[in-house]
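Of the protein chains in this complex, all but one are displayed in their positions.
In order of appearance the chains are A, B and C, and numbering begins at 1 in each one.
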Amino acid sequence: MEHLLSPEHRAFRDELRSFVEREIPKNVARAAEAAGPDYPLHLFDKLARAGYHATAVPTEYGGHGADMLTQLIQARELARSLAGMVWIWGMTSFAGANSIGLYGTEAQKREFLPRIARGDMRVTIGFTEPGGGTDVLGAMTTTAQKVSGGWVVNGVKKWCTSAHVSDRILLLARTDKDVQRKSDGVTLFLLDPKSEGVSLEALSPLGMRGLGTFLMELRDVFVPDDMVVGEPGRAWRMLLPTLTNERVLVLGTCTGILDGVLEDALAYVSTREAFGRRLGDLQAVQHHVANIAIAQYQTELIAYEAARRADAGEDTFMAVTMGKIIASEHAAAGADLGIQVMGGQGYSTETDMQRYWRDARLMRFSPVNNEMARNLVAERLGLARSF
Amino acid sequence: MEHLLSPEHRAFRDELRSFVEREIPKNVARAAEAAGPDYPLHLFDKLARAGYHATAVPTEYGGHGADMLTQLIQARELARSLAGMVWIWGMTSFAGANSIGLYGTEAQKREFLPRIARGDMRVTIGFTEPGGGTDVLGAMTTTAQKVSGGWVVNGVKKWCTSAHVSDRILLLARTDKDVQRKSDGVTLFLLDPKSEGVSLEALSPLGMRGLGTFLMELRDVFVPDDMVVGEPGRAWRMLLPTLTNERVLVLGTCTGILDGVLEDALAYVSTREAFGRRLGDLQAVQHHVANIAIAQYQTELIAYEAARRADAGEDTFMAVTMGKIIASEHAAAGADLGIQVMGGQGYSTETDMQRYWRDARLMRFSPVNNEMARNLVAERLGLARSF
Amino acid sequence: MEHLLSPEHRAFRDELRSFVEREIPKNVARAAEAAGPDYPLHLFDKLARAGYHATAVPTEYGGHGADMLTQLIQARELARSLAGMVWIWGMTSFAGANSIGLYGTEAQKREFLPRIARGDMRVTIGFTEPGGGTDVLGAMTTTAQKVSGGWVVNGVKKWCTSAHVSDRILLLARTDKDVQRKSDGVTLFLLDPKSEGVSLEALSPLGMRGLGTFLMELRDVFVPDDMVVGEPGRAWRMLLPTLTNERVLVLGTCTGILDGVLEDALAYVSTREAFGRRLGDLQAVQHHVANIAIAQYQTELIAYEAARRADAGEDTFMAVTMGKIIASEHAAAGADLGIQVMGGQGYSTETDMQRYWRDARLMRFSPVNNEMARNLVAERLGLARSF
Partner (left out) sequence: MEHLLSPEHRAFRDELRSFVEREIPKNVARAAEAAGPDYPLHLFDKLARAGYHATAVPTEYGGHGADMLTQLIQARELARSLAGMVWIWGMTSFAGANSIGLYGTEAQKREFLPRIARGDMRVTIGFTEPGGGTDVLGAMTTTAQKVSGGWVVNGVKKWCTSAHVSDRILLLARTDKDVQRKSDGVTLFLLDPKSEGVSLEALSPLGMRGLGTFLMELRDVFVPDDMVVGEPGRAWRMLLPTLTNERVLVLGTCTGILDGVLEDALAYVSTREAFGRRLGDLQAVQHHVANIAIAQYQTELIAYEAARRADAGEDTFMAVTMGKIIASEHAAAGADLGIQVMGGQGYSTETDMQRYWRDARLMRFSPVNNEMARNLVAERLGLARSF
């Protein structure tokens, strides 16, 4: 998709690729992931020093104000090595830089955006609850009640990525129960997880283990008024660009994972011997590798088209919704083939293939599961809501 | 992929779409296909009157000199209604306009290109032989022997589409057996199928029945010197752009088939009732329809990227080779889902779905089978030749 | 599955196999199918002379009273050559021999079963209507009104296989609208299609073309009282064993189709040459062939288990419902691979592969579509009705 890239995009990509190969090669990424919930602050700081946390932050607040295509490139290049650990940057970028940048107050922007750009701050999200992942609104019982000078929040949030090292959590809570539609009456807050009444319990997902993810209990947690993001009660309507941003980063992640899968699979079959020749001489193995390349090519096209539409101000609904389905399924299928050609080696935690495989698997149901995404595609095509 | 299209491309597409809806709607296309080998000359002539045979012919020879993107659009818009019958235009375009335009002599260009542009002439190919489809060179026994003033050709060719109504056949024959590589020593001829010694026997494929396809026997057929195309003995090296052109038309055909599949499937499930509601209200049916849309979207991206690369003079090998695999598999899978949602109706020759299904199936092994295409992709990735 | 077969079963199978190879080899079957709606009476008569119409008829009415396993074997051995044309026997067997044998009156049994056993009579079904295939009851508008001495039937039935050469049609009609459940108030009749008021219009499905299938209009058609089958108003409850019988024949048909696919694919790749060796030497081709064998093996196991359960008087719901899904999907996938390895040859109507492919495709949505079958499996597993 070189034709979509300006010389600046290409330069950005080439520098970033060098940086990753030098500073965060796969073995470093692998160790960081395997270390479990002990968040790799050293990697976060490396990205900070190189300025990569500034990418999506508007220029007027110390960032690079990069377009979606640049963010896609960043997700891809990082994911090629880091796989799902790409969210070490991406989480703060879409939940922080994007959200605050789009609907934060001027004061919030001044307070947080420069810190994000410098790599002095981490933001994560608190949307999902134990009662339901896909049906966020239906399962939501977290409430924020207005009190003098702020709000008192009660509830439980699940899958709060890196909450233990985050400075703020973009929290979704119901502030008005007396609404006709569930999508009304919900509000976003920038919650400090070190506030009184917040407790975190480590969860144990199969992938992206180095980031840590948490169940967060909120008991009478006070959030001051100036930490409300956007208009109270209208959070759901505001969130669309943030979710679109997240989807584009997912597309980049899937593309990057496939980059990694393809290069590792190729390297393996090009050197491994079997039956007196290279493993990669066997036609069945070649077809697996070709299918990985085909998956990567399609994912790349899908990803760049989504970013392009976003940057052009075009409607991105189908591009990111279908794109997310396609990219996650290609990434999962590609990594699965990668394991198959590498056999025991690919299944060993000493290599990266099993890491790509675990991380890609997650993308098929997160941040939205592909069945729900298909429902939404069908609805967009004019069919009735089926859920 | 609107962003790739210039205003001229869009205008071309919109006019063509109106033309097709007015002049070659699906029921007309369906009847033409069902009529079997009685080639639909009236459709060919309709295209002629509207100037669509001129698309790929260079302007200096009376054509529109359109780029690959325009040709892709034409294949797509025609295929949406005609499905595989798109070759009523495409065969002459790549085997005639493209080939003669690229490596014909000036005299050949003057003689044939204006006729092609006007729709006064049809060209088809004679490459494959009964002994083998994928291994064209290995299976080839057709020879052309130099005699005074021309060549004498003997052999048998298979799957010569529309040969019974073609004015010239782009014939591949061995002119030199004393070569080190099979790809040397083969030559292209523009054979007149009405020449003495040519006999045609109708074959019976499952799809594109209206075009007719033939086994062609050649017994001491004389071809004059001026009907040699390009340099004798070097045909295989010249053919690449012609084959690339063919692949791009295949990509357009697959995209167009998926356009047709999607619109027919949607129309059916939006009106058909079952269990007291619309069929399209059922989630399993919605997912099938969403999957058709996803297949179409990917195929469209693949197709436009290939045409774009061709027009930009970039390397198109992977774009058309992987693209052909992807597009044909998506088209076949999409049409299969189309039958599944339509049930008995989709399987009935009174609807178009079964036609899309049959035609898309062909694309998975023709013009090159997808296994061979995967071998070639693997080879391009650096692995050894496996066949 | 030899262990399930008694010596009598094996002898039956071996004789039938010889009969098919001698009397109905594939080229004969292919010609019969290609001949379109001109039902192959000569093949029906061949089966009659050899006694194969008697298989499922109880011994006391001149039949062989064979168990379900024997019927499965018969469907399989016939389908290996005839593919979907197996219904030349099977339709009369399940709609006639089974239904009349199970819930016909003694007089009906005496009148019809000996004729069926001798091959003097053909029976087909009239269940489906234009308004809906899967939702038979919901779409049914055909009514039968009680009059003196009989009933007057009005309505339209669709997909009446071989109705033009059938002596009786097992017709489902509503006889009571004042019921709480749609499954009550429907009655079965043995309608003579030559009755006044019956008109047939040929339909044109993509497969099993030789059998012919029809839209049947019924205008004030009189059916005498003695042609009611079973208790009026309770047809739906009675039909289960008939539908189970049909499903087992579908399983046999799918197994037989896969037998044919495997032997044709193997024969082709064992002799066809490509790139200086046999096509079947190529690993990718070998894997396709292995996958056909794997599909056939699974289908065989599924089919025999269903018949075994039926004969043992065990619950067959899951065995025939899951079995039908599995068998039809394996048969369709197997035939699809068969085309892929044979390329243009497999797609040519001069070979049987394309016939297997078309016929197997039908089984995925008929007699019940696989989506509905999956709904029913889920319901049996304890989940709520989803349609």
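Observations on the structure shown:
Here is the rule we go by: a residue touches a chain if its C-beta (ideal position, glycine included) is under 8 Å from a C-beta of that chain, and two chains touch if they have at least 3 such contacts.
Please read all numbers here as calculations on a predicted model, not as lab measurements.
Only one of A:Thr134, A:Asn154, A:Ser195 or A:Ser270 touches the chain withheld from this view, namely A:Thr134.
Listed residues A:Ala79, A:Ala295, A:Ile339 or A:Leu376: the one in touch with the omitted chain is A:Ile339. Subunit C residues in contact with the hidden partner, per the touch definition given at the top, are 1, 3, 266, 269-270, 278, 280-283, 286-287, 289-291, 293-294, 297-298, 301-302, 305, 308, 312, 318, 322, 325-326, 371, 374-375, 377-378, 381-384, 386-387.
Interface residues of subunit A facing the missing partner chain: 128, 131-135, 138-139, 158-159, 203-207, 272-276, 282-285, 336, 339-340, 343-344, 347-350, 354, 357-358, 361-362, 364-366, 369-371, 374-375, 386-387. Although one chain is not displayed, its contacts with subunit B can still be listed: residues 282-284, 287.
One rule holds for everything that comes next: only the chains that are shown with their structure count from here on.
Among the remaining chains, the Cα-based centre furthest from that of subunit B is the centre of A. The distance from the centre of subunit A to the centre of subunit C, with each centre set as the mean of the Cα atoms, comes to 52 Å.
In subunit B, the positions touching at least two other chains are 282-283, 371, 374-375, 386-387.
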